[in-house]
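Have a look at this one.
With one protein chain withheld, the remaining protein chains of the complex are depicted in position.
Chains here go by letter, A, B and C, matching the order in which they are written, and residues are numbered from 1 within each.
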Amino acid sequence: MIKRKQLVLGNKTLVDITNDICEPVESIPKKGWITLFLGAKTLMIFYFGIIGYILANGIGLLGVNHPIAWGTMIVTFVFWIGIGHAGTLISAILFLFRQKWRTSVARTAEAMTVFAVMTAGLFPLLHTGRPWLDFWLFPYPNQRGPLWVNFRSPLLWDVFAVSTYATVSIVFWYIGMVPDFATLKDRAKNKIRKIVYGALSLGWRGTARNWSHYEMVYLLLAGLSTPLVLSVHTIVSFDFAVSNLPGWHTTIFPPYFVAGAIFSGFAMVITLMTCVRIGFPKFKDYITIDHMEVMNKIIMTTGLMVGYAYTSEFFIAWYSGNVYERYVFVNRALGTYGWCYWAMVSCNVLLPQIFWFKKARRSLTTMFIISIFVNIGMWFERFVITVTSLHHDFLPSSWGNYAWSFFDGCILFGSFGMFLTLFLGYLRVFPAISIAEIKTVMHVGKDGGHS
Amino acid sequence: MRFVFGVICLSALLLSGCKFPSLGYNKGYAPEQPIAFDHSLHVAKNNIQCQYCHNQVERSKHSNIPALSTCMNCHLQVATGKPGIIKLREAYDKGESIQWVKVHMLPDHVHFNHSAHLTRGVNCQECHGPIEKMSRVQQYSDLSMGWCINCHRKPENNAPLNCTTCHH
Amino acid sequence: MNSGIAGIFTDEHKVVEAARTVRQTFNSVEAISPYPLHGMEDALQIPRSCIPYVTFVGGLVGMFTGLFITIWTSAYDWPINVGGKPYVSLPAFIPIVFELTILFGALSSVVALAWFCRIPKLNPPIIDPDLSSHKFALFIPTSDKSFNAEQAENLLRQVGALEVKKVSEY
Partner (left out) sequence: MQEQSTESAPENRPEKIERDTNYWLSLEHYAQDPEFLKLGSQEFASSPLKEGEENAIERRDFLKLMGASIALASTGCLRRPVQKVVPYNKQPEEVTLGVPNYYTSSYSDGVESLGLLIKTREGRPIKVEGNPEHPNNKGAVSISAQASILNLYDPDRLNGPRKNLWNEKRTNKDTVTPKWDAMDDEISAQLKKGSVVILSSSISSPSLRSIVSEFSQGFAAKHLVWDAHSNDQLIRARKMCFGAETLPVYQIDKAKLILSIDADFLATFLTPMAFSKQFSKGRREIEKMSRLVSFDSTFSLTGANADLRYRIKPSQQLDVVMAIFSELEKQHKVVVPAALKNTLDEYRNRISQLNMDGKIFAEIAKDLWENRGQSIVMAGGIATQTEFSEGLFCAVNCLNSILGNEGKTILERPAVASSSFADIKALITSMTAGKVKTLILHKVNPIYHLPESFGFAEALKKVDMVVSTADRIDETSQYANYIIPDNHPLEAWGDSESLEGVISLQQPSIRPLYDSRAFALSLMNWGFIAKMGPKRLLAYETYYDYLRNYWKEDVLPKVAKGQNFDDFWAQALQKGFVGSSRATAGKNSAKLEMLSHYKASESVGPELVLYPTVMMGDGSQTNISWLHELPDPVTKITWDNYASVSIAFAKKNSLSEGDVIELDVNGKKLELPTHIQPGLHDEVIAVAVGYGRTKVGRVANNVGRNSYSLVSDQGIFSGQKVTIKKTSRKEKLANPQGNQSMEGRQIVVEATVAEYQKKKSANIHRHHTWSIWPGQEYNGNKWGMSVDLNSCTGCNACVVSCQSENNIPVVGKKYVLEGREMAWIRIDRYYTGTPDNPEVVFQPVMCQQCSNAPCETVCPVLATVHTDDGLNAMVYNRCVGTRYCSNNCPYKVRRFNWFAWNKKIEAPLNMALNPEVTVRIRGVMEKCTFCVQRIKTVKNTARLENRKIKDGEIKTACQVVCPTDAIVFGDMNDPNSAVSALFKDERAYALLEEWHAAPSVRYLSKIRNNGEEKRHSNSEEHV
C-alpha cells in the first residue's frame, strides 16, 4: 500500500488548527493585503463606472457589431463561469470520490466559484441592449396576456442553469461555513463580531444529531452539485452548440466546455493558492506542495483533454464535408484571428505539458506562471469560439471583424477588479479553510493516525 | 412555517398581476377638459350618433376628435349662450383649436385600428364602456395588452393573435 | 427550556467511547463536538437522517414544476409558433426541467436541514465556548426518562469527563 502523504503538516493540535485558520479573520490586515485590496477596489469602482457609462450610452461602445453580435461580454462570461467550475468540482465531485486532500482547498475554491459566478452573472445581464428589462427572461405572471417566455431558447436555459448554479453554490458554500461561523462567534472578543458571526452561524451548536443531518445534507448537496456543475457548462455550451453557426454547431461542445472549465478553474485555484500561501504563511501547513502538485496533474490532464477537443473539431470539420464548416476551421487557424487560435493552443495545450516533470509540478514559480498563461489561453479559447466563428459565417458579404474598443479592455480587466475585491474580502471575513472539516483529516498520513 | 407563509404571500403578490391587471394602468382616468363636453347630454339625451362627430372612425385607424367646424354645425344655433359654447365659438372664429386632454393613450409601439374593429361588429361600448352616459369621459378599460389579448383569443371572435397585428 | 448535565472532554476518541457508555443508561444523551466525530452516530444510536426522502420529494416537485410551466405556457396558455417547432418541444424543455429538479432538491434539503436542526436559532446556549474549537461534550438532559442528576454526574466523571457542569438551558 502506498503511504499516504500527510495532509496537514507540523503536528497541529485542534487548538492550533482553530488558531491558525482564524488568524486572518481575527487579526488586523497588513500592508500587503491592504495594498492589494485598495488596488482591486479601485479597479472595481472603475469597472462599475464603465458599466454605468455603457448602460447610459449603449452596448455599441463595445466592439460588438454585425456580424459579431456577441463579444467581450459573452466571452468573459463564459470565462468566469468556467473558472467557477473548479470550485464545485473540488468541493462536490472530489468529495463524492472521497478525496481527502480536497478539504484544505475546498473552501477557497468554492469561494472562488461563488465570486466567479457573481462576476460572470453580471455579463449576460449587462450585455443585452436593454438591461433594465432583463427581468422579462423570467417566466412570471404578467399583464400582457400573460405573455410567457420561450423555453426553447438556450439563453433561457442559461438563466435557469446559472441562477440555479449560483443558488446551489452559495448554499453549499454557506452550509459548509456554518460550523466555522459558530467557532468564530465563540472566539469573538467584541460584541459586533459576536452578533454578526452569531447571525451567520444560525445558532449552530454541533450536537451529534445535527452533525448527522448536516453530513447527510452535505453529501446530498455534493451529489446534486455534481450533475449541476456538469449541466451548467453543458448548457452554456448549448448557447453555441444549439445554434446553427458553423464553428458553434458541434456535438463535442458539452464535454469540451466542461473539461475546459475545469482546466481554467484549476489554473485559477493555483494562481490564487500560490498567492494565499505567500500572504498567509501559516496556511502552508494546510495547503501543501502536495496539494498543488495534485492540482497540477489535473491541469495537465484537462489540458490534454481540451487539446483532444481542438483536434477532434478539426477532424470532424474535415470529415463532415460541409464547406461552411471546413472554411470556419481553416479560417480559425489561418484567418484574421489566427493569432488568437495559436495563442490559445500554445497556452492551453503546449505549455501545461511541462507538468510532466515532477520538478515543474512542485515549483511554485512555474505553476504560477503556467496557471496565468492557462487563464489567458482559456479566455482566448472562448474568444476564438465566439468571435472567429461569427466573423466569417455563411454569406461572405456579411463577413466582418470585431471592432475592438477601449471599453472591451475595461470590461475584461475591470471584472478582475470585482473578483479580486470579493476574494480578498473573503480572505479576511470568512475562514479560508474549513475549520471543522480539516480537523477530521488532520491525522491522515500521520504515524499513528487513522485515515 | 414563516417560510411557507412567505412563499404564499409572494406568489399571491405575483398572481395578483393576473387577477388585477389594471395595476399600473390608467383605468378610470377622467381628466378635466378645457370645455366640459358632456357625452350623456349629446348621445343619451339628444340621440346623436357616435359617427356624426367621430366621422372618420369607420375609415381610419384613428377615431378622430371632431373638428370645431363639426361642433359649429349645431352650435351656431344651439345653446349659444353657454360659457363652454362661447369659448368654442371664440376659438372657432379665431381659427384656433381646442387642446383636449387625451384620455385613451396607447404607447407608440401599439397600432390599434378602430375601423377594423368596427367592421367586425365591435361596439364602441365594448371598449369605451357606457360612454354615452359619461358626463366626463373616463377610461373604462385598462387597455393593457392582456386586456386586448383576452378578447382576441376568444374563439368566437376569430381574431388574429399575431404580434404583428398590433406591433410593427 | 431544557436543562441538564454536561461533561466536557478534550479527546476525540474518549468522548466517543464515553458516549457509547452513557447511552446505555441515558437514551437521550447528546454529544456536542466542533466537528463530526467518526463513530458518534453509532455510539449514540442516532438513526439515519431522513433528509434524502425530503430531497427526493423536492426533486420530484421541481421536475413536475418544470414540466408544467414549460408545457402549459408553451402549448396551452398561449401557443405561439416559434421557428416552426411544435408547441410541445420536449427535448428543448429538458434543461429547464433538469435545473428545476436540482434547485428544488437542493433547496428542500437545506430547508429540511434547518427544520431538523432547529436552526436558525437566536442565542443558542453555550456550555463552553471551546466546544466549537477543541473540546467535546456529552449532555444528559433532565427530560431523559431515567434522569438522575447524581448518577449522571458520576457517570460522566467515570467515563473521563474533565469537567462536569450543570447547564440550565439547552
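We adopt the following convention: a contact is a pair of C-beta atoms (placed from the backbone, for glycine too) under 8 Å apart; a residue touches a chain by one contact, two chains touch by 3 or more.
Values in this document were obtained by computation on a predicted structure and should not be read as measured data.
When the omitted chain is restored, the residue from A:Leu155, A:Cys275 or A:Leu412 that touches it is A:Leu155.
Summary of contacts with the chain left out: across A:Ser27, A:Asn190 or A:Asn244, the touching residue is A:Asn244. Note on the undisplayed chain: of the listed residues A:Pro141, A:Gly400 or A:Gly425, the one touching it is A:Gly400.
The chain not displayed touches subunit A at residues 57-60, 63-70, 124, 127-131, 133-134, 136-137, 147-150, 152-156, 159, 239, 242-245, 323-324, 327, 390, 392-401, 403. Mapped onto subunit B, the footprint of the missing chain covers residues 24, 26, 28-29, 31, 56, 58-62, 64-70, 91-92, 95-102, 105, 107-109, 111, 113, 115-116, 119, 160-165, 167-168. Within subunit C, the residues in touch with the undisplayed chain are 80-86, 92.
Criterion: only the chains that are shown with their structure count from here on.
In whole angstrom, the spacing between the mean C-alpha positions of subunit A and subunit C is 29. Centroids built from CA atoms put subunit B at 55 Å from subunit A.
Multi-chain contact residues of subunit A, defined as those touching 2 or more other chains: 145-147. Taken residue by residue, subunit B touches two or more other chains at 149, whereas all remaining positions touch fewer.
Across the complex, subunit A meets subunit C through its residues 13-15, 18, 139, 145-152, 154, 156-157, 160-161, 164, 167-168, 171-172, 175, 178-179, 182-183, 185-187, 198, 202-217, 220-221, 224-225, 227-228, 231, 235, 238, 435-437, 439-440. Those residues of subunit B that touch subunit A in the shared complex are 14-15, 17-18, 21, 23-25, 144-146, 149-150. Those residues of subunit C lying in contact with subunit A across their complex are 19, 30-38, 40-41, 44, 46, 48-49, 51-52, 55, 69-70, 73-74, 77-78, 82-83, 85, 89, 92-93, 95-96, 98-100, 102-103, 105-107, 109-110, 112-114, 116-117, 119-126, 129-134, 139.
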